[in-house]
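With one protein chain held back, the other chains of the complex are shown just where they sit.
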Amino acid sequence: MSISVRLNHRFDGLELDVAFEAPPGVTVLFGQSGSGKTTVINAVAGLLRPQSGRVSVDGRTLFDTETHSWLPPHKRRLGYVFQEARLFPHLTVRQNLSYGRWFAPRDGQGTGEDFDKIVDLLGLGPLLDRRPALLSGGEKQRVAIGRAVLARPQLILADEPLAALDGPRKSEILSYFERLRDDLALPILYVSHSATEVARLATTVIALDGGKVVRQGPPTQVFSDPSFAPAGVRSVGAVLEARVACHHDDGLSELDAGGVPLFLPHVNRPLGTPLRVRIAAQDVMVSLNTPTGMSALNVLPGTVGAVRTGDGPGAIVSIDTAAGRVLARVTRRSVAALALSPGVACHAIVKTVAIAPEDVSGPPKAPEQP
Amino acid sequence: MRSLFAILATTLLATPAVADRVTVFAASSLKNALQEVADGFNAATGHDAVLSLAGSSALARQIQMGAPADVFISANVAWMDAVQAESLVNADSRIDLIGNRLVLIGPHPATVEISPALDLAKLLGDGHLSMALVQAVPAGIYGKAALEHLGLWDSVAPRVAQADNARAALALVSLGQAPLGVVYATDAQADARVHVLGQFPADSHPRVTYPAAAATSAGAAAHDFLAYLQGDAAQAIFARHGFLTGAQ
Partner (left out) sequence: MAWLGPEEWQAVALSLRVAGWAVLCSLPLGIFTAHALARWEFPGKQIVNGLVHLPLVLPPVVTGYLLLLTFGVNAPVGGFLKDLGIVFAFRWSGAALAAAVMAFPLMVRAIRLSIEAVDPNLEQAAATLGASRLWVFGTVTLPLILPGILAGAILAFAKAMGEFGATITFVSNIPGQTQTLPSAIYAFLQVPGGESAAIRLVVVSVILAMAALVASEILAKRIAKRVAGG
């Protein structure tokens, strides 16, 4: 399932000019508000008619302004999860879930998932006979996901589905999306401005800024670029790939990241599970020498790859380690004091407790590794 | 000579000491004729006769509720009786002012003899006979009485379309919606698009009469107006509009 998108659209002060091809898996459109992400997904859905462009999903053309072909939304075989759930208030949860099945052609295309299986997967059993008005935000979003999946779509669209939820709920729903990706192997086009969501979920990241594609690729690659900060400097963080090595009695788990041990708070995964860990740049310190008598458990030796400074007092230093490329955000003063420049040997230090549970997840089962 | 001239001048140039306003409540079917009469009255006496025209029932109810009418001219004897019963009009001043005739009208010129031998139902075909409300409006009441008297009512009763007043009944015929209608001669005269096919015999229905009276609270000018109505000038105007005057 691949998506091919080419769009040109000007409106409200934004000039959208994007073109990308996304491989199967979860494709995340990442960027700040106003970068054009929602416009792109709405164009794919058919809720917006762009001035020029072409979108095709798995070879099937959804619209092409050059040949004047345009499929209306209800013919595009999609399932869309909106930010505000948009459940039908006059139908029960069960009826909402079944809504898309009425219209889905039974021609074998698209995911023909079983009602009970989806209800189990999303934990909707006890809610089936309730009305949407009585559901919590998280419950509504789960029903919305189920409804979209049960419409037998070729592609799931999601426009910031976690934005309206609070902290714990966000994490919970995010894990449901991971299940869609892993257990159901559903292709998803996902819009987000949160680096955490992107790091956990994405097979491919399409970063947008000011209506243009500025980066494209797997998250480990895209996030390890020190000059990449579309959602602001605070969200910068590299993504490392590691395997669960062992669980310790004192509540820590030890991961093996390219031969380097990485400690973090206990992750409930079996030994040997491959994981992705996002390390926020501002949680990383840099030391020239191997530090001693220090509380941090994670010390990763490596070499400075690049240093990037801006107008402010901060700088992003990328350090190539055995575990992968790590980004550190330090002051320019320190960069000068430590004389950090490409090629300098140093250590990246990460506090164990700084690694948040939502920054850890299993990588997608993509057909090919980058 | 000088004294004669003085007397003539005083008589000819004399205006009444006070110019009185006379409010006349009159049935709307009298509109055209009465406006001319009122103008003549104003010119001759210097008073100011003002007309308020509406259906007789509405006018009578307004008078019952205390409306300041000086003279009431009704198209309907019953409403004058009702007002008189409440002593709102001066019984001594009441007169039968003018009369009217009932005619059969149609959109095209033709002549029909109205008698018990007339096959009115056949003449109607599948169309309707346009009349005013047969139980409420005088033109309709008199029309039904005439048809009953001639033995023609039963055959046409199901085909009667009752309009809310005589003018509306006239309109149905002139617009081509009904092939025949029963209205007053004065109504037929007012509309060039309808033609009188025949006149109902005067003995087939009660006399159509327009009673007029002065209000009990009215002043001398009102009585002057009533007197003027019965004078030659006014009666000539009424006759010209098709009403039956005292002479007829």
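Letters A and B mark the chains in the order given here, with residues in each chain numbered from 1 onward.
Quick note on the criterion: contacts are C-beta pairs under 8 Å (C-beta built on N, C-alpha and C of every residue); 3 or more make two chains touch, one makes a residue touch a chain.
These figures come from a predicted structure and were not determined experimentally.
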| item | value |
| --- | --- |
| Residue of B:N32, B:S57, B:S155 or B:Q230 in touch with the missing chain, whole complex considered | B:S57 |
| Given A:V5, A:A43, A:L78 or A:A199, the one touching the chain that is not displayed | A:L78 |
| Touch residues of chain B, complete complex, unshown partner | 55, 57, 60, 78-79, 81-82, 127-128, 130, 133, 135-137, 160-164, 168, 172, 175-178 |
| Residue ranges of chain A at the interface with the undisplayed chain | 45-47, 72-80, 82, 84, 86, 88-90, 99-100, 102-104, 130-134, 147-148, 151, 157 |
